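A single protein chain has been omitted from the complex, and every remaining protein chain is retained in its original position.
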Amino acid sequence: MSTAEHRVDDLHLRHLTKRFGETAAVDDLTLTIAAGSFFALLGASGCGKTTTLRMIAGLEDPTSGSIHIGDLDVTNVPPHKRPVNTVFQSYALFPHLDIFENVAFGMRRRGLKDVNGPVMSMLELVELAPLARRKPAQLSGGQQQRVAVARALINRPDVLLLDEPLGALDLKLRRQMQIELKRIQTEVGTTFVHVTHDQEEAMTMADTVAVMNSGRIEQLGHPADIYELPRTAFVANFLGQANLVEAEIVSASAEVVAQAHGNTFTLPGDRNFAKHKQVIVGVRPEKLTVLDHFNAHLVPDSNNRVTGRVTDVSYAGVSTQYVVRTPWEQDFIAFEQNMVVGDRCEVGDEVVLHWSPSHTFGLDGTQDVNAGISAEALEETRAASSLGGE
Amino acid sequence: MAHAIPTVVSGSAAPPPAQRRSRTGYILLFPGIAWLLVFFAIPLVTLFATSLQVPVPGKPGYFEPGLQFSNYATAMSEYWPQFVRSLVYAGIATALALVIAYPLAYFIAMKAGAWRSFLLVLVVAPMFASFLLRTYAWKTILADDGWITSTLNSLHLLPDHRVLNTGIAVVAGLTYNFLPFMILPLYASLSKIDPRLIEAGGDLYASPIWTFAKVTWPLSLPGVVAGTLLTFIPATGDYINAQLLGSTKDHMIGNAIQINFIQFRDYPVASALSFVLMAAILILVFSYIRKSGTEEIV
Partner (left out) sequence: MRWLRRNIIAIIAIAVLVYLFIPIAVVAFLSFNNPASKFNIRWNEFSLDAWTNLCGVPGVCSSFATSIGIGIIATIIATVLGAMISFALVRYRFRGRSTTNLLIFLPMATPEVVMGSSLLALFLNMRFPLGQVTVIIAHIMFIISFVVVTVKARLQGLDPRLEEAARDLYAGPRATFRYVTFPLVLPGILGAALLGFSLSFDDFIISYFNAGTLVTFPIYIWGAAQRGIPVQVNALATLVFVLALLVVLVAQFVSYRKRKSVQAH
């Protein structure tokens, strides 16, 4: 693995399943992660993403299924014999060893004699060479994080696993480390598999994101593709925010037309994933334009539209967030860029929201429209709407 | 990307450490547990068997296996005062130790700041000095012409006009000797209390006494239970304090067991006494633990 002609291979998970008693933490997962890619497993806690990672590392036995790196079946290979290394959540640096010995640990265990050069150059890569003789407790959180990365990467694994690696850092440091990790990944070209519950982190760093829910992958693809065209309500809600309306399809050809609450929505046929008449029509908040109802005539005829009353306006510098209550008591959220000074709508204004059909997506109508929204968030929205709707 | 490949059921790759069930576990347990079985559990059985032995006729000091339950009656009828005295002395000593230990444990847990661990060392330090010598030193402190005895005498507080060779000296010695066993568990549970809870008590216009009764004391109960047990158990079985500081009128059950075993060599009676003591303490301990609802101290 440490030879110069470092051979990289795709990672294959086939029908991977892990059951704890009756519940399946990971449920028949089949997935290929391309060599050299930065892959993110995104999901809420308990979705099975960490169990998947631990099975790849060998720290957890699959109930069934297999794990291959290239042609090599590693399913039953113990962790210390796998060409896979892990950056643990909260790092798990050895407190009794200094930074140098932490990084050298893997090489020494493989019986390599000349560790000095590789360790120092690895420490230089993560910009920690001057601190080689410090103990982990003497480093800041961000420095410990980089030691953890160096300790894993020095072994030149085929796959580097990162378990919520930035979870313990504050927001500013997290941003810095996102860029840093991305830089290191580009530099070494190793396959990174990154587990996180932070959708922003997954989208900024990874070139492929898999959204996991109850042990299964809901959707997999390039971050932008998933965001622009979610295939399930869970993905739509979990990855960013979405305005979702339950509707019924009245005609379907190259263009799909759906109706709900007396409104008609159109969307391109290839953006519709509903198999039956029941559909959930969705659009992302930043795709909406907010117009005062006096200006309703300015809305292009082809656009989808919804009328309502503004119940909340929050100004956030680059953009303004509006909450608009529709006649059927649903809250729509809209983000507007603050391009013009003044002339913003105010609470109580009657407005028209409109957006292009090409930004609209259609989801299978049999699923829960609130999937992917945490219970507390739902509760809060309900409380807020009961306050606003007096 | 879904390949139709037959599922591979995982074999016996190294499982996570906390869940291992293998022969290694039993191998690790065996020597130590065997030691405890052979030299702690079996002796208790032997003790019980010995307590039922009968004398060999014509050979004084020799006994043979039997089922002479009357040994218990003999032992108890002769030594019930020592038995009762043990429980009373140990009970008083435990209560005194609790009263003395609580302020110190509270101070170390709540007010000592950076001095915490230094003060804890000081609490344990007396145990580095010989138990027997420390007990013996009370002979000097409580001597008949010492200032403690004369002060108490001038206040007419001493019925016998002396402390040494009375029950008071024995209780004083017991209280002193097992004090660290009271302080440490009290400290352990007091240090877990969030000081903000006590501040909150003060903030809500509660008097310090109310705050103590409603906040501090209930939260420290696990420490109180553990501390009283750790003091009461050794105090009940102790006979060094009674021997060195008391007169024969102040002897406890431990003295009786020791004398019967080693001087009189009346093994059945000595074993019966020992077994009754063990049983009494176990019943007390388990009913106390159950009543106080803190089964976590084990």
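Letters A and B mark the chains as written, and numbering starts fresh at 1 in each.
By definition in this document, a residue touches a chain if its C-beta (ideal position, glycine included) is under 8 Å from a C-beta of that chain, and two chains touch if they have at least 3 such contacts.
All values derive from a computational prediction rather than experimental measurement.
The hidden chain makes contact, of the residues B:G32, B:P60 or B:P159, with B:G32.
In the complete assembly, the contact with the undisplayed chain comes from B:L132, out of B:L132, B:L157, B:A200 or B:A213. Within the whole complex, the absent chain has one touching residue among A:R19, A:R134 or A:R325, and that is A:R134. Subunit A residues in contact with the hidden partner, per the touch definition given at the top, are 57-59, 78-81, 84-86, 88-90, 92-96, 105-106, 109-110, 134-135, 137-139, 151-152, 155.
With the whole complex as reference, residues 14, 16-22, 24-26, 28-29, 31-33, 35-37, 39-44, 46-47, 49-50, 100-101, 103-104, 106-108, 111, 117-119, 121-141, 143, 176, 179-180, 229, 233-234, 236-240, 244, 253-254, 257-258, 261-262, 267, 270-271, 274-275, 277-278, 281-282, 285, 298 of subunit B touch the missing chain.
Methods note: only the chains that are shown with their structure count from here on.
Averaged C-alpha coordinates give centres for subunit A and subunit B that are 57 Å from one another.
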